[in-house]
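The complex appears here minus one protein chain, its other protein chains still in place.
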Amino acid sequence: MRIAFLGLGNMGAPMAQNLIKAGHELTVFDLVAASVDKLVKDGAKAGRDAADAVRNAEVVVTMLPSSAAVKRLYLGDGGVLAHAAAGALLIDSSTISPDVSREVATAAVAKGFAMIDAPVSGGTAGAAAGTLTFIVGGEAAALERARPLLEKMGKNVFHAGASGAGQIAKICNNMLLGIHMLGTCEAINLGTRLGLDPKVLSDVMAKSSGRNWSLELYNPWPGVMENVPASREYKGGFGTDLMLKDLGLSQEASQSAGVATPLGALTRQLYQLHSGRGYGALDFSSIVDALRAGA
Amino acid sequence: MRIAFLGLGNMGAPMAQNLIKAGHELTVFDLVAASVDKLVKDGAKAGRDAADAVRNAEVVVTMLPSSAAVKRLYLGDGGVLAHAAAGALLIDSSTISPDVSREVATAAVAKGFAMIDAPVSGGTAGAAAGTLTFIVGGEAAALERARPLLEKMGKNVFHAGASGAGQIAKICNNMLLGIHMLGTCEAINLGTRLGLDPKVLSDVMAKSSGRNWSLELYNPWPGVMENVPASREYKGGFGTDLMLKDLGLSQEASQSAGVATPLGALTRQLYQLHSGRGYGALDFSSIVDALRAGA
Amino acid sequence: MRIAFLGLGNMGAPMAQNLIKAGHELTVFDLVAASVDKLVKDGAKAGRDAADAVRNAEVVVTMLPSSAAVKRLYLGDGGVLAHAAAGALLIDSSTISPDVSREVATAAVAKGFAMIDAPVSGGTAGAAAGTLTFIVGGEAAALERARPLLEKMGKNVFHAGASGAGQIAKICNNMLLGIHMLGTCEAINLGTRLGLDPKVLSDVMAKSSGRNWSLELYNPWPGVMENVPASREYKGGFGTDLMLKDLGLSQEASQSAGVATPLGALTRQLYQLHSGRGYGALDFSSIVDALRAGA
Partner (left out) sequence: MRIAFLGLGNMGAPMAQNLIKAGHELTVFDLVAASVDKLVKDGAKAGRDAADAVRNAEVVVTMLPSSAAVKRLYLGDGGVLAHAAAGALLIDSSTISPDVSREVATAAVAKGFAMIDAPVSGGTAGAAAGTLTFIVGGEAAALERARPLLEKMGKNVFHAGASGAGQIAKICNNMLLGIHMLGTCEAINLGTRLGLDPKVLSDVMAKSSGRNWSLELYNPWPGVMENVPASREYKGGFGTDLMLKDLGLSQEASQSAGVATPLGALTRQLYQLHSGRGYGALDFSSIVDALRAGA
């Protein structure tokens, strides 16, 4: 299949590589030339720009950092809707505002494209291993067209509902992730300061009702678990500023819906403070440092 | 074995029943006569009072609602330390202040008893099914003496550390449980208000990084999961006031240790408000009602 | 002076009345016909619509409930910029997003109007008594043109800075107001539950470092102070939903500026919950009921 892949950051690049490995013909574009070069070495063709990249594609996949970037790339003059081939399937895997997601999809469908929002869960490790979870919003038929490709990049594909529903589910999920990560940091820090061994305490809670993804698979305390960011000085992984962005989306959504999310709001505030102290590029599990400071 | 079991509430009664079923000889006592009567029908002997119940026991198990109750029962005039048989093994499964736990254990050991703190995780359902998790603090040798009995009442037995460590680990675990329960309620409520189906959203998050015990095994949204309190109007289960008590213990511990637990503190506040509105006796997953009110 | 006054709600109506009393010639418009009728009885002329009302005005004053309403009224087809007389002075006293405020002012200035944002502090009582505080953003020259009118409606006029600065200062002020109102409720409720007399406690704190506007002039506890909403079942005053709106503006501003406002965020959450329970139309000091519930 001829696929255009736009947005080759920490997540986009390994996703594109998995499509190449699966035998697809990729044309890629990114504003950072070095990112394009790397994919070309892996076997992709380089588009001169977004318009050039999408021109002959049967499927367009995008992985971008913000609502504004998605809006511009799809709706702008040199953008996807203006230049993609008639009838192409558009898959946006960015995590953005559900409202923007719906706005773009409505415009796409009006021009005869099929479009789904398909944000992912699983981080850079999942992107590299091809074990991402895709959370999809849009028509079931469009999802079925996309499924064979999604399954090359991920392990699970969920249909959350109509257009925008993928974004909503992703935002809810990541708000919950931020909350239980911070909660897990609080619990381990408290127990450790009261004399427990952080690994013993983590093991006990992982077998008890405190169990959660952060504790079991992504333990934030240095030395408790191998192969997680906490054991490599919080390098790699899912950056603090990305978590801050997703928590911000959750607060915009909750504010516009008139829904209270008190822990979500407080978690966002603490990630804001954490980012302000210079942790923006480090993994989001580094929030444990905010609690340990001065200990 | 001759066992005294003191404290026959929602948790204590089924735990005692499991010991009877396992063939042990129980003498029981509780301030509520009806609770004693029920156990007598199950095959226990009734103690006239605590002193009488413990007099000939090889092992004493206690399951009480507060630090003050434990202190009085063990250290008071008619209490366990004054009347238990020399060398008896004392197992306190109450969830209480680690400081009080250590104080009682120190007094017990000084009088020649072996003592462990062995608070549990798993709720009334786990107590009935004999699948509790015991989180134990104290000497390894005392834990080994207790293990055969604990395994009749539970499935997992963890050694968290020295005396009081069981309490600390339990408090950390339950603080984390309270946080991810409230976080799960916020996420499902937000998604649902934005148009998602609560079951679909729960399924998506349970397969993604939002995964946690509250979401997977104890879903707070009515109708998503069978056999949980949310599907029987929050009756049974682990009461709001018990969660409030445990969150209070976490705040006392964090305050005395000089450790910040911002989400733990806010969760306690919201449970306090929830209890004040008359939800104290309902299951703690009913906190979702505090978010849904007025919707 | 010929003045058009658009937006005759709880705040706008008494402000317009004060301009009439000062001898100005007012043409008014509001989407609610009854509100227009009331002002006509006070001596205003009724505009058929906004365009009609502003056509001959030297000054246009607007008092609207939301950013969207301001944008539509100023920038829309039948709106102020399309129909006001050349060179008119435009005064927007609505509390809205600073970004929208700047956008509208930029468009106005481009068309040759002078425009200031002039949100107010002081509530309905201040509007009626003509003792409002105006917090103004925009050019100093425009403010000087407006000052004689502002001084008929208010007692203090502050120049906060360039266009939009009035909104920013207002939003910061009201976030702080929401925080010390809720804090005051917490303090009085705590002391009262511990046995103090709410009036004695209020008097003590008002003479000590706890002193603040909510405590001294707007005491939230029923019976402590006369002539405040707390003493008339929270009727009148500054509505919960208006405070919720302003707190929402503060959170949008803090999110877009990358600034942490943890107490502001939590206060907004608690006002959201309070509004959800049916208190939206009651005075914002009724938040004390959220703390007292179930006591």
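A, B and C label the chains in the order they appear, each numbered from 1.
We adopt the following convention: a residue touches a chain if its C-beta (ideal position, glycine included) is under 8 Å from a C-beta of that chain, and two chains touch if they have at least 3 such contacts.
Since we're looking at a predicted model, the values are computed, not measured.
In the complete assembly, the contact with the undisplayed chain comes from C:L177, out of C:M15, C:V70, C:L143 or C:L177. Contact with the undisplayed chain is limited, among C:G9, C:P65, C:G236 or C:P262, to C:P262. Check B:N10, B:S231 or B:Q272 against the missing chain and you find that the one touching it is B:Q272. Think of the hidden chain as still there; on chain B it touches residues 248, 251-252, 255, 258-262, 265-266, 268-270, 272-273, 275-276. The omitted chain makes contact with chain A at the following residues, 266, 273, 275-278, 290-291, 293-295. Although one chain is not displayed, chain C still touches it through residues 98, 121-123, 133, 135, 156, 158-162, 165, 168-169, 171-177, 179-180, 182-184, 186-191, 193-197, 200-201, 203-205, 207-215, 218, 250, 253-254, 257-264, 266-267, 270, 291, 295.
Basically, only the chains that are shown with their structure count from here on.
Compare each chain's C-alpha centroid with the centroid of every protein C-alpha atom shown, and the nearest one belongs to A. Of all residue numbers that take part in the contact between chain A and chain B, over half occur on both sides, making this a same-residue interface. We define each chain's centre as the mean of its Cα atoms; on that basis chain B and chain C are separated by 50 Å.
Here the spacing of chain A and chain C, counted between their Cα centres, is 40 Å. Averaged C-alpha coordinates put the centre of chain A at 38 Å from the centre of chain B. Annotation for chain B: residues touching 2 or more other chains are 266, 291, 295.
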